[in-house]
Structures are given as C-alpha cells and as structure tokens.
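Note that this complex is displayed minus one protein chain, with the remaining chains in position.
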Amino acid sequence: MSASLMNPSEAPATLPPPRKSRKIPGWAVGALGVAGAVVLLSTTSYLTGVPQLTSTGTIQTAVRLALPILLAALGGLWAERAGVVNIGLEGMMIMGTWGAAWGGYQWGPWAALVSAAAFGALGGLLHAVATVTFGVNHIVSGVAINLVGAGLTKYLSTLIFFPLSNNPRESPAVPKFDTYSAAGLSDWLGRLEAEQRVGLSDVAGILRGLVTGVSPLTMLAVVLVVGSYLVLWRTRFGLRLRSCGENPVAAESLGVNVYLYKYVAVIGSGALAGIGGAALVLNPGQPGYLEGQTNGRGYIGLAALIFGNWRPGGLLGGSALFGYADGLQLRSGGATFLALVYGAVLLLAVIVVWQLVRRRWFAAAGSVVAAAALYAVYYSVDEVPSELTTYAPHLVTLVVLAAASQRLRMPAADGVVYRRG
Amino acid sequence: MSTTTPAVVLSGITKRFPGVVANSDVHLSVQVGEVHALCGENGAGKSTLMKILYGMQQPDEGAIEVGGRQVRFRTPADAIKAGIGMVHQHFMLADNLTVQENVVLGAESLHGIGGKARRRIQELAKSTGLTVDPDVLVERLGVADRQRVEILKVLYRGARVIILDEPTAVLVPQEVDELFATLRAMREQGFTFLFISHKLDEVRSIADSVTVIRRGTTVGTADPKAVSSRELAEMMVGSELPSPETRESTVTDRVVLRVEDLGLVAEEGTRPVLDHIDLVVRAGEVVGIAGVEGNGQTELVETIMGMRRAHHGRVLLGDRDLTRAGTLARREAGIGYVPEDRHRQGLLLTQPLWANRILGYQTRKPTARGAWLDLPGAKEDTERIVAEFDVRTPGIDVAAAALSGGNQQKLVVGRELSGDPALLIASHPTRGVDVGAQALIWDEIKKARARGLAVLLISADLDELIGLSDTIKVMLRGRLVADADPATVTPEDLGSAMTGAGAGGVGPGGATAADAPAAVEVEGD
Amino acid sequence: MGILRGKLLPPVLAILFSALLCGVALLVSGANPLRAFGAMVSQVGQGTTAVDIVNSTGTYYIAALAVAIGFQMNLFNIGVEGQYRVAAVVAAVVGGSIVLPPGIHTLVIILTAAVVGALWAAIPAVLKVTRGVNEVISTIMMNGLALGLAAYLIGDDVFGELRGNNIRTPEIPESGWVPGIPLGSSGTVFGLVFLAAALGIGYWVMMNRTRFGFELRASGESSTAAAAGGVSAKKMIMIAMLLSGGIAGLVSMPEILGRDHTYNLNFPAGIGFSGIAIALLGRNHPGGIALGALLWAFLDKSGLALDNVGVPREIVTIMQGAIVLSVVVAYEVVRRVELAAEQRRVGRELGTVGAA
Partner (left out) sequence: KDTGGNNTGSGTDNAEGCKLAAKPPAAAATSSAAASGEKVDGSALKVGLAYDIGGRGDASFNDSAAAGLDKAQADFGIKPENLKELTAAPNEPEDAKQTRLRQLASEGYNPIIGVGFAYAESLGVVAPEFPDVEFAIVDGAVEGAANVTPLLFAEEQGSFLAGVIAAYQSKSCHVGFVGGVEIPLIKKFDAGFEQGAKTAAPDIKIERKYLTPAGDFTGFQDPAKGQEAATGQIESGADVLYHAAGASGKGVFSAAKAGNALAIGVDSDQYNQTTVAESKDVIISSMLKRVDVAVYDFVGAVAKDDLASLPEVFDLSVDGVGYSTTGGKIDADLQAVLEGYKAQIIKGEIDVKDSL
C-alpha cells in the first residue's frame, strides 16, 4: 500500500482547545442573577402597578419563609457534597423543631439552637450509620428516618410536653430572639420606598426588607452559607469532603478517611437541618413546637439544593425563590400573584431575544408559545385561583427544573454506596 | 548495586480473598534507582501485591521492608509517609475537581491548598516535564494528561518509590515513548519504579529487571535485556504465547454493513463527535478500527447499534435501512454486540447466567416466545454456551458477578455469537482478559468469520487489531482519517496515524512529527 | 433453606429488633411494654379490627405495588401520594355523574382512576425523559399540586356538593359500587381487596415471566447494560412510571367503591408514603409486600388499642420507622454474608484459583 499520510491542511480541527475552567466566576453569575431578578421585578411592578412585588414587607416575609428551607438545603449540601443523598432532611428537621422547643423552653433561644442542632445531628448520625457503615440505599434510609423522626418527636411530646402545655402535640411557648434593624439606613430606605419612584423605590424596598427586623437567626444563616462555602471550597477539610462525593475510591487511595468524612458531613447535615427546624420554632409567629409544622419544608430544601446546582449561592437563590413565591401568595393573594405571571412573560421575552441571538430557532419558538400562553392567562384572569397560588412554589420549582435540569451537575458519586477495599 | 540497601523488599507475602489466594509467599526485591517490572497473567496477583505495598490492603502473612527498615502500612497514608506512591491501573481522579485539587488532596499539610501548592506543582512539572495546567478540571483532560496528573500526585507527596500499575494500557506508542522518557530522566534523579505491564516489549525497553508472577506467587526474576518477549511470556503462563494472527482471507464481496455519511453531534456544543463516516464491512471480513480512546470509536459503535441517534447519514444492514431503528430492532436484524465494558454494558451482574443469556435476546427464540420469556429455553442455551465457550462456572444459576473477568467475557461473546448474527460488533473483546480466554475468543471470532460473519472490531490492543483484521481504519477526532493494511503495518505506524502525529504536532503534549509511516494510507482525497 | 435464611431471616430479625427498641422506649417512659403489645394483639379480635386490617392491607398493598414497580428500575415514585388523590377525585366525579349498567359502571370508574393516575405520573416521567428532571423532586412537587387540583375539583362551584360541613363529590350510584363480603358484626371485607390480590399476581407474572418485566428489571439493575441489550431506558422510564401511576390511581378504589361512594374532605392522606416503606419491607417481591402491608395494617389498626392502656399511640410510628431501617440493614448484612459465601463456593467448586 502506498505510504502517504494525510495532508496537514486536511486535519479536521474540530476539537476545541481545552477551555479554561470557567469563563465568569461564580460570584459574578450570582450577582448578575440577582441584578436581573431585581430589574425584572421592578419592571413588572411598574408595568402592573403592583408595588407589593418589591415591598419591604414582602421581602421580610420571603426571608422568614426562606430561612428554614435555606438551612435544610444547606444541610443537604453538606451531605450530598460528601456523596450521601439526604432525603431524610424532613425527619431531621422535625427532630430539630422538637429539640429547639425542648431546649428553648428551658434555657432560651440560644440553647434552642444548640439543642435543635444536636437533635438534627442525631438524625444525621442514624443516616450515616445506615448509609455509610451498612451501605443501605440512601433514599431508603432517608424515608425511614423521616418516619422515625416524626414518630419519635410525637412520642417525646406526649411524654414531655403534654404535662407542660396540656397538649400532646404542642410545646409550651418558647422565648424568641429579639430582632435588629439597621435603624438609620432602614428609615432612609423607607422614605425612598414611599416615594414610589420607578426602580429606585423597588431597590429600596428590597434592601429595606433585608436590613429591617433581622433576627440573629437570619444572620446566623447568612454566616452558615458563607461559612459553608469557605469551609467546603477553601479549606483542606472541604476539599477532602468534596472528594468523597466526587470519587471516594480516589480519595481513600490518597489517605482520606472517607467513612470519617462522610460521617462528619452527614451529621453536620443533620445539625443544619435541625437548625432549620429551630428557625421554624423561633419564628416570631410560632409559640413553639407544633406537630407537623415542618410541613414538607425538608423536601423543599432538597429541591432548593438541586435547583441551586449543589452550590451555596445557588441554593440561596433557590430558597429565596421559594420564600418569595410563597410569601407573595400568602400576603397578597391571587391578584398580586397574577403580576408574577406578567413578570414571567417579560422574562420569556428576554429569553426569546437571547435565543434569537444565539440562533436557536426552535427554542425561541417554544418560548414565544409559552409567553403567549402565559400572557393569555394574564389577560383573561383577574386572580389566580387560590388552589393554584398555594402551591405556586411547587409549580415554579417544576418549571425551573424543567428548564434548567440539564445544566445541573451533581457530585459524581452522589448517592453511590461506597465500600472500603 | 547489590551492596546497597534495596529500596523495597517484600518477603513471604500471602493474601487470601474469599475463595481466592491472590498472593502466596511472594518475594520481591527492588533496588534503589531502578525500573523494576512485574509481569504476569490476568489475576496473577500483581495489583493485589502492589496494593499491599501501598497499604490499601493488609497482607495475611509476610513482611515489608522499605529502605532496610521493617514497616507495617495500615493505610495508604502510612505508605505515602514512607515515600511510596502508586499510580493505579484505573485512574483515581475526581473529574469535577481541578488538577491542583486532585494533586493536593490528602497532602494538604505539605503546602496547603492555595498558591504555595500551585507553585510547588509547577516546580515539579518543570523538573520532570509533566506539564499540565493546575486550574483545569480533570474532566477536560485526555488520558495522557490524566496519567501525568497521577504521577504528579505521587511526586507531590515526595514519593521516591513509585508504583505504576499498567500505565501504558491506555496510551498510544508515542505517548508511551514520552512516558518512558520521563521515567528515564527521573530514574537518573534517583527515583525507583515498580512497573506493571502486559506488553512485554515495553518491559524489555524500560525495565532494569523483571519479576514474573504466576498464580499469585513469584516465579523468578530476570534481566530484561537478556530474555526475549517469548521467553518472558512462557515464564508467565508456562506455555506458548497465542497469536491473534489470521492470514488466509475469507473476505467476500457481499456487503453486510454499510455506513454512509454518518454524523453525530455532541449534546451541548456543536462539535461533531462523528464526522461524515463512510464504512463498509463485507461478509467474512474483519474491519478493525484503530484510534486513541476518545476519538469517536465508542460513539461510532453506539450509533451503529442505535444507542445514539445519528445526526445525519444512514446505516444499512444488507439492504435493510436501519437508520431509524432502535437498538433492539438492529439486534433482531442480526447484529451481535460485544460492548467495550462488560460490567457496565454486557452483563446484569447480580442476575444468574441464564438471565444474562436473555439480555438482548428477549424477543427471540430460544429465550422468548412472544411477550413471554422462555426460561427453560434460555437455561438450555446457556448450558450450551458454557460448554462451547469453556465458561468456568459451577453452574448457570450463579450470579454473573461471581465469574472472573475472562469467563464473563466468554459468556458475553458466546451470547453475541448465538443465533447466527450477520454482523458482530466487538469492542475491545479481550480487554483485561487473560491469555487463555483471549485465545479462545480470538479463535471463536475467526471461526465465525470463516462462516461468513462480518466483524467490526475496535481494539486498543494494536497487535490484536493487526492480527485479526482484514482491513484497518484509523479514527481521529471523529473521522476515519486513514486506511492501513494489516499485512504490512506496524503498531508504531498505526500509533502515529492515531495521534495525527504526521499532521504536525497536534498530538497531546505536542508529539513530534514522525515521518509518514508505511502502510498507512490517507482516506479520501 | 438458604432462600429461607436469606429472605425471611432479615425481616424477622428487624421486627424483633424494632419491638425490642420500642419496648425499651416504653419501659423508659414508665409503661409496661408487655401490656402494650398484649393490648395490640388482643385488639385484633375486637369489633371490626380484623376486617379493617384486611381492608387496609389491600389498600397498602396496591400503593406498595405502585411504588415497587418504580423501584424495580431504580425509579423513586414518591408521587403515589398525589397520583391516588387526583385519581380518586376524578374517578369519583366521573362515577357520580354517569349512569351505566352495574359492572360496566364500576369498570369505567376503575379505568378512569387508573388512567388519571397514569396521566398524573406522566408529567414527572416526561420531565425526566426529556429534561432530565430528577423524579424524586418532581414527584414531591406534584404531590403538592395534586392537593391543589383536588381542592379545586371538589369546590362547590366546580364538581363538589355541600353536605353539612363537609364537601364531597356527587355520590356514585349503586350501579358503580363493588359489593363486599359482609361478615356480620366483624365488618365487611371490601370486594376490591381481591383486585389488590389480582394485581399482586399480575405483578409477579409480569416481573418474572414476561419480556416487559425482564426489561424492567434489566434497566433497574444496569441501565447501560439494558441499553446495550436493546432496552430503551427512556421508554422503560415512561412505561414504568405510567404503570406505577396507573396502579397508584387504584389505591383508593376499594374504599371509594366499597364504602364511601364519594370523595370528601376526610380523604385519607399518607398512604403513598406508607407504600414506599412497605415496598422496601417486602423487597419489591409481591409476597414480601403482602406481608409488609399486613404488618403495617396490623400496626396501624391495633395501635388504636394503645389509647386504652394509656400508651402514646405514636410508638407505632417509631416502630414502623425502626422496622424499615433495621430491615434494610439486616438485608444488607445478610447479602454481604451470602455474597462472600457464594464467592467462596464458586472458588471451591472450581478449585482452580490461587492454589499454587
């Protein structure tokens, strides 16, 4: 056979040169997202004449409602970054609510936090024993822990709270934290908000919502989010922990004690979920522990985690979205909620432009159809039926996941049972 | 040499697994500053021995000496402390972490995880020639780069004794040469290597001494310069080395598989993974595809099998157009498929052998009747395969996981040759299979070919490819770029074509341009 | 005997362990565990408890089968909860607004329930197949939406009608009812308990004797191997989810057609979650699930007797959770022991390896 080899010019140069790890840093993406959301909301608020979308009160509500979800999601982050799926967050959260009431009733709110964390951690320990030591399927163990958590707290309340509160399903009232406001700033923002100036007042309302009536718990949650980021991504401990979620065999071969890190992560996860429970109990409107008060928030936390692509900033966004959607529907009902539909139309319009620029004709057409459908809803209805608004956060989650799921990347060994040797 | 203290001495190592003695009374002595090769069949116990030395497994008996001092390693961390590092047979990297993170993992106490660590990595890279960008995610690296990261990992921990378990299995010859250059340079700097490979030529070219392991125990140590590959092989197996070669041609002119202008686009981007592939396989012909892993061979096979949807182009079996058919329909039309990863794609590991016989044949006789399974039929036919293909198993009711890799592979090949397929697509049919099973599989493929079977063979083992194929095509970046004649081509020629080395330094790590190798012909002008 | 040890030992151990655990809990709280367990056992003979247990076993059984079909291919249908609720409302509405000859009427209602359940499950299935949305999350969300939809449908300006302080769908005429087996003062066994049994048999046949069952199991064990064997994972996900949803749709049929004849505000919740636990208990095996459902129903119903002896009934929930957890741990331990034994056996029978 002849001995010619290919002509250099013919070499198909289809492989792109290895790209740099990330073009835009994560924090910039987050900042852009937040800015985009603010612009979208204030535009919607202006066009629909519904100031509640960005009012201080709405934001405060969103923060309060997001808090337990955020903490649960953070708990999920720790476990799943170490490779353990934690669907038992709900159960750990329930244990946290009980612990918070028990500790808080006796020794005050700080003790409530500690005791909630301890009770949550107990649930985490159980999950760790089952999944790490015994290699039980993570979902199975999580389901069981949800059962055990609910049963245990009911049982303990009957024994311990009943004599105090006369009600087996409720604790006596638990003392709460005082709240704090950045007084001068808050007032100034309040004046700005009251002026009803386009954009400016919206931003002022949102900011004011974030600096007014802040509970130490909120601050703690912020610290925990930032702290989780720093610990998981900036320390050797975090590197080792994440390596257990990415490739435990490799980690073990490099001398990382995978079992130990998984244990620490899952127990920490439970503690965070427990604090999420405490956030419910220590909520100003809540007398104390109340059976069933978590009401699926642990699952929602899990959704926020996935929504946030297993990153602290992302899950913060996910919880905020949940808190916001829920807060809006609770505070202002269907009419205001309809404004959000309008906002969705605006968002879709932006997406269509983007898709046209990127020459994705089919996707653009799909978005146009969706936008038209939503606009038709907006146009023809005065108020979204309450049956729908109540579960709007669920719907929003579904829609967002449907749109974004393919971009999500979970830790490579998440949910995989790891056995040493 | 003999007066200095050896770097590592293993004496009387015995390791038992449930049902298997992986190592029994192994003795091994490695001198400082040498490349010491370890050879043996599949399952001879090489990896196990190295894992013991690296502290990943505990020996049941025996002693380890490092630098003249008796040691006991309970974890890899202990071994690392003693200056031992290991590059595993299968890469041990976390894809979603950066190179730097992978390197410093577990050794953070040396230089932290920040700038200092990064400077140290760059320093090491410079001194050894193992250059990689510390900030890139490992998932973006090719195999050769991953290998560099693995070695960097070991060096970063200050290892002086480095275990390399089959480091060349996934590399093309040019990359092997590069690796060897690095090893030689490092040997000059006083590093000691324990080197495992099935490729005896390589062993002879790099090693200073070689120890052969057979059935878990050391057979002896030899000077690689003084023995031939054949002699080494006979030490390993105690018999003649089988050869894949098939000389007499059985090629007919009846086209069985015709692939026309096949294209596939990667899911996210627009980069074509398969680019205008045209291919013909005739009855009685074995067409081999050579290529560095990741250049589209897997995708080609999976597209022909209907597991991926082609973007454009056609796939015809005989004169039947299968472009729109699903995998099952293609199988029913007469395609047998030996997948590249038997554990992931070939077998249901926890199911009994007879259930594995049904897989892929769930609509056909003798394993099914209509919508119903024919369990007696399936069992009977499984017995047949076990007998014909010499599958070593206590019965057909044991789970597939209980068989050794070679026996699992024989079962898969036996299944895929059942029911008279017109075409067999075999991806790495003998990967990780020991010599005996390898010979049997080659034999069966040859027999079927003689009966008129068309075979599309993908293999990383260039000797196998050259030996079995009637035609070889070289695949590079999703395209078939060259043809080669197995009668004349050498593995080195193929290797150049596979890396595109002839095209001027586009190979990973900037392989230098080689002269146009003989017997490799550019496809399409 | 080996099978017996592998399959039966773990649950028995788990139940004993959980009983022990709860016994200790009871002791700590100052109650007499023997008296508590005694009360539970003797409750079975009281009133209609025995029949209630049977009825409830049927309901749980259907729910667990629905979950198990998903489990067979590692699909976690947490959404049984929502599927049976939506199916129940729609089936009750349809059943209450049409008149058909007996038998046919019943059949139409049951089919409606199955179809609606399947459709409700189709949403997460489509999302998973086309958009890669994790079904655990999407089905949890769908459960919330199911509550909303059901609430909307029974609104008194939609399909519901007011009955005192309750709202319910129009009552299903007698032609749609499924007669039960009256056992006098011990109650009436729902006719559709036999539907549950039939579903179980069908499930067994499907899983073990049909091509579809094989493909389902293959996908569950290894989606990659199944794909190479010509089983389309996406298709299997769709079918398994639809089937699971369809069966889930039947969960409340025994009660609605056998007793309530309407969907009202007292509709029970949580059966889907129990179904998950029971499917786990029964290891997705129809026989195992039956035993699990029976155990669950027994704990549920006889737990009511605990009030009589002054023990908090919640101990039963703890026990259920503990059983699930310890049963999976027990299975895992036994599995490991058996795998090692199997490998030893293979090694011995071959007698080849390592004996150098």
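A, B and C are the chain letters, set down in written order, and residue numbers restart from 1 in every chain.
In the analysis below, a residue touches a chain if its C-beta (ideal position, glycine included) is under 8 Å from a C-beta of that chain, and two chains touch if they have at least 3 such contacts.
Computed from a predicted model, the values in this text were never measured in an experiment.
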Report task. Write out, one label after another, the shown chains that touch the chain missing from the document. Result -> A, C
Requested in this report: Could you tell which one of A:43, A:56 or A:243 touches the chain left off the display?
Outcome: A:56
Report task. Consider the whole complex, including the chain that is not shown, and state which of C:212, C:267 or C:298 touches that chain. Result -> C:267
Query raised in the report: Hey, which of C:23, C:124 or C:148 is the one touching the hidden chain?
Result: C:148
Report task. Can you list, in ascending order, the chain C residues touching the missing chain? Result -> 46-49, 52, 55-56, 59, 85, 147-148, 150-152, 154-156, 162-167, 185, 255, 259-260, 264-271, 300-301, 304-305, 307-308, 313
**Report entry** Footprint left on chain A by the chain that the document does not show
**Finding:** 52, 55-58, 60-61, 64-65, 162, 165-170, 172-173, 178-181, 190, 193-194, 212-213, 280, 283-288, 290-293, 295, 326-327, 330-333, 386-387, 390
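The definition used in the following text is that only the chains that are shown with their structure count from here on.
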Query raised in the report: What is the distance, in whole Å, between the centres of chain A and chain C, each centre taken as the mean of its C-alpha atoms?
Result: 30
Report task. Spell out, as numbers or ranges, the residues of chain B touching 2 or more other chains. Result -> none
Requested in this report: Would you please write down the residue numbers of chain A that are in contact with two or more other chains?
Outcome: none
Query raised in the report: Where on chain B is chain C touching in the complex?
Result: 16-22, 24, 43, 45, 214-217, 305, 307, 326-332, 337, 339, 341, 344-351, 355, 358-360, 362-363, 368, 371-373, 375, 392-394, 398-399, 402-404
Report task. Would you pull the chain A residues touching chain B in the complex into a rising list? Result -> 1-8, 10-12, 14-16, 18-21, 234-236, 239-240, 242-243, 246-247, 249-257, 409, 411-412, 421
Report summary line: Per the touch rule, the chain C residues reaching chain A in their complex are 25, 29, 76, 127, 131-134, 136-138, 140-142, 144-145, 147-149, 151-152, 155, 273, 276-277, 280, 312, 314-322, 324-325, 328-329, 332-333, 336
